[in-house]
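A single protein chain has been omitted; all remaining protein chains appear in their positions.
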Amino acid sequence: MFRRILVANRGEIALRVIRTCREMGIEPVAVFSDVDRKALHTRMAYNAVSLGGALPRESYLDMDKVIAAAKSTGCEAIHPGYGFLSENAEFAERVTKEGLVWIGPPPAAIRGMGDKITSRRNMTRANVPVVPGLTDPVADADAALAAAEKIGYPIMLKAAAGGGGKGMRVVRSKNDMASAFRTASGEALSSFRDGSMYMERYLDEPRHIEIQVLFDKHGHGVHFGERECSIQRRHQKLIEEAPSVVITPELRKKMGDIALAAGRAVGYENAGTVEFLYSKGDVYFLEMNTRLQVEHPVTEMVYGVDLVREQLRIAYGEELGYDQSSIQPRGWAFEVRINAEDPFNNFVPSIGTISNLRAPGGAWVRLDAALYRGMEVSLNYDPMLAKLIVWGPDRMSAIARMRRALQELNVGGVRTGAPAALRVLEDERFQRGEFDTGFLGTLDLSKPSEGEDLIVAAAAAIHRHLLARRRALGTSASSRGAWQARSRERHTNYPPHRPEAARAKEAQR
Amino acid sequence: MFRRILVANRGEIALRVIRTCREMGIEPVAVFSDVDRKALHTRMAYNAVSLGGALPRESYLDMDKVIAAAKSTGCEAIHPGYGFLSENAEFAERVTKEGLVWIGPPPAAIRGMGDKITSRRNMTRANVPVVPGLTDPVADADAALAAAEKIGYPIMLKAAAGGGGKGMRVVRSKNDMASAFRTASGEALSSFRDGSMYMERYLDEPRHIEIQVLFDKHGHGVHFGERECSIQRRHQKLIEEAPSVVITPELRKKMGDIALAAGRAVGYENAGTVEFLYSKGDVYFLEMNTRLQVEHPVTEMVYGVDLVREQLRIAYGEELGYDQSSIQPRGWAFEVRINAEDPFNNFVPSIGTISNLRAPGGAWVRLDAALYRGMEVSLNYDPMLAKLIVWGPDRMSAIARMRRALQELNVGGVRTGAPAALRVLEDERFQRGEFDTGFLGTLDLSKPSEGEDLIVAAAAAIHRHLLARRRALGTSASSRGAWQARSRERHTNYPPHRPEAARAKEAQR
Amino acid sequence: MKYYITVNGKEHQVDVVERLGVLDVTVDGKTLELDYEEVDNLGQVAVLCDGKSYGLSIEGDEHKLSATIAGHLYAVEIEDERERAAHAAERAQAKGGGLVKAVMPGIVVKLLVKEGDTVVKDQPLLILEAMKMQNEITAPSDGVVKVVHVREREAVSGGAKLVLLATAT
Partner (left out) sequence: MKYYITVNGKEHQVDVVERLGVLDVTVDGKTLELDYEEVDNLGQVAVLCDGKSYGLSIEGDEHKLSATIAGHLYAVEIEDERERAAHAAERAQAKGGGLVKAVMPGIVVKLLVKEGDTVVKDQPLLILEAMKMQNEITAPSDGVVKVVHVREREAVSGGAKLVLLATAT
């Protein structure tokens, strides 16, 4: 196995890869931008190399720096995580050319799936079913309007070079096309330097379902069933689960076969995900993500497999060593992405300093995070702070466990989308499995929670009162943390837990 | 199912029970002593009732107060956790008499296994193999000396009414008997108000192995295989695992059958553990613990079962609903107890305020704890702060995962036994499975770790230097957290990550 | 002391009176029997009230904070009597028009209106890019653009003034 590898990423995924490396006896080397000097991934790595800069393009996206870091520290391979350079075929090529091992698919496979239009052509050739739409992108709103007439509304606009929900819009009538095209294309231009848009039919009750595949370098390929990722806001996933309530064993087998065929069509190696749109029993190929997915942990929990370990084994040249028949799901898993965002204000980003942290614990609860007290959450990077994952023997018990875990979690200092996830998990339609990718939009998140308003009002008043009192009295009073409203002792039948002597002493302070 | 229950305990086990209640839709009511007012188990419960007092006998051991708390809050049942009143038959009786459900075995079963001598008699009658020794306890050192001649050295002294390692001593020759009897009997007297001691032969290469059993109220009983708990200091468990390397499927079946017979002999219901001494292929009944064990999570991880959920279901009167054939182990699990103690000073207790916390994360890592920043660790209660549990597909990968998790864990403010656990897990004999209950004593924990001494020396000097500097300059300098020793930029080929301008500015501070 | 506390948009009046080291707390005229205990200096609070236990996390300052109970977030604004009077006056001044502020930090990618333009409710005023997402900032009501506070390509912080609208006449 590799002795030392470079982890060319940051945040929870860098830590995720570092953890598996440590467990395998591999020395993980981290890289960091100036703002990440103190990040957990640098502290938990065997070594950490400065890339300089604060912006991604000055650091994690700078191929020269990343490759130099790997070579100067004696690394044998590079794991790209997700995002950043993970789906960059040019980078994968350069890594290989420098004599390093690329822990991911071959550059040709990345290119074959790289943009939606190329992959659509490849898949159509391989008889993989795709969503009705144009094969070629359109460059301006007028062309989009014309094409939409042929495809029929509603239309989904997607950045041709896109991903991660950026540059995507649903257009429900021609009146909305110009505005939607302008913003989506603008996002695409700024994110991917390519404003051209791909158009396809927006399907009814669409559900986002994807298949995890693994291919070794010896011609073996297997799939690890499906994940459902239909709970999305702004076209970005918020809650994922495995398996999916709408996938029967037959459909799982069919989708698995399609996914393996899709991978083989481009000579795939290592871990990948084939995304499908599910609509009323039919499935359509959307795209293939040629890297580890954010939501890979739900598959790990259900199949008992460490996918990063498999990636490293495959990249080193090992054979899979097992076949499809030995891969059986057990129970149900959910993941909630904890993003720095305000769910009650259209999920706009929230920034700040992490002032307090309470991690959920207990059985079958997994927290993949790189959070620490004192961490600055800025706009420089992706707002995902953590992923909370739970497993349960069945879907309802997994939902109950996730609700319990979300109730325990506290990330102080920024707002997170966790309350929105809790609302989804509490919803009976969700619990029954009746939802599609539009589900989150149907919830009225601005509706105030009920029942605890008076407690919150009282606590807020006391909080302010104590702040003011401390300011007035100076630091000497700051240790005074207990306040009791009158008559509390009437609650119970035995003597009050605060003896009179102590109470009198407090009054004198 | 119950609508509301009282959790008559504190610390991690109270939180453990509360978590399962929340997941099952049961309202858990906590109780707390004065020093535990702010404890996590009070904050995560549906309601929390003050018991007053600081010492256990003034609070968690006060039957009147606990029962009053349950009745005044409308609870239907009481879960005792472990320790405190969990194995008190009188309490179990009173709970039932008050019209509440006791979540545990019937009082007669507790009594039948209650002290080692009664249980030994019961088991001998039921043809369960026991360790050679006396059936009756001895009251003084002279009687012990006489009896030891018959049994033969080495001798194990155990408090007749004991548990938890208190009042236990190994006596290797008659010269040590008087001193050992004095301290062990003194401990027993102070802990259990009974100084009489039970004597038995101390077996060679003993390993502590126990079987988890469940009996419902309808005559069904199953076992969930074994746990091995041989890594002990001061006769208290430090590391537990499931399964055990020395237990073959045949021996597992044999021990399971003995454990079920032992339970049936006393009319057992609910969860219990039958402890065995394993020596060179033979097993001997030690005792039955008539409650949930501290180390139950390793069984949960390997069998995918929530044992607290099963306890609640059984107490409510539900049938198990599965039989022995459906219970199959998967993979390997370890638990490390994180106690407030100094492993480099004979594991003496460590007290203090938890000033910092870093919980380990990632896949298949479970932390059962009730720790929070600001918590006072005092001598009032058991020193166990947390339990760290991991699962892996095989023993070596689970060991590697536990090492990784222990490396991530940080409990600042008190010393913990975690470094000792790490030493055990790093030991090749342990990794090969070659150990017995004396293993921890064979490790030289005082031997300094190597290699990082210079780094620690340098960091300590800088730490002190900065403390002194801040004190001299006042608070204005306190935000200065970064210091670079000279020439660091020579490590890498690209520009230093701290621009010259910033560096010059720092020099002026 | 009397406080006006808005929780998720609904206002409550809370009186806090300190007497012999014990706090009397009245919410909307009802006296609460409440045990309030600060766990640390980072906003963790243990509250017992009316047969229930609450583990609160409080984040924010004396005017605006968020309180989280078991994962549910409550947005809270706090005013004492003096502040309430001052804010009422401010609100009266701005009536009918309004100041559009940046809901998040970002970069102004495109201005879609200029000073003097008449706009209708929900009309896009500008595009603000944050976290690589482009967001159309729309008019909260019909009106006339009185001041445009920003320029294209300008980076703005959260809460920064973007556009001032006056009532359409």
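Chains here go by letter, A, B and C, matching the order in which they are written, and residues are numbered from 1 within each.
The criterion applied here is as follows: contacts are C-beta pairs under 8 Å (C-beta built on N, C-alpha and C of every residue); 3 or more make two chains touch, one makes a residue touch a chain.
These numbers were taken from a predicted model, which means no experiment stands behind them.
Remark: the absent chain touches shown chains A, B in the intact complex. For the options B:4, B:71, B:121 or B:166, the residue in contact with the chain missing from this view is B:166. Touch with the chain that is not drawn comes from one residue among B:1, B:245 or B:458, which is B:458. Taking the whole complex into account, subunit A touches the unshown chain at residues 30, 37-38, 40, 42-48, 73, 372-374.
Take subunit B: the residues that touch the chain left off the picture are 166, 179, 183, 186-187, 190-191, 234, 343-346, 348-351, 355-356, 358, 379, 382-383, 403, 406-410, 412-413, 415, 418-419, 422, 448-449, 452-469, 478, 481-488, 490-491, 503-504, 506-509.
Keep in mind that, in the parts below, only the chains that are shown with their structure count from here on.
Any chain bridging subunit A and subunit B, meaning touching each of them, is among C; the list is complete. Here the chain at the heart of the structure, going by C-alpha means, is A. C-beta contact counts were set side by side for A-C and B-C; A-C has more. Computed from the mean C-alpha positions, the centre of subunit A lies at a distance of 35 Å from the centre of subunit B. Chain geometry summary: the mean Cα position of subunit A and that of subunit C are 29 Å apart. With centres defined as mean CA coordinates, subunit C is found 47 Å away from subunit B. Counting partners per residue, subunit A has 358, 403, 407-408, 482, 491 as the residues that reach two or more other chains. The multi-chain contact residues of subunit C, meaning those touching 2 or more other chains, are 37, 39-42, 44, 48, 51, 54.
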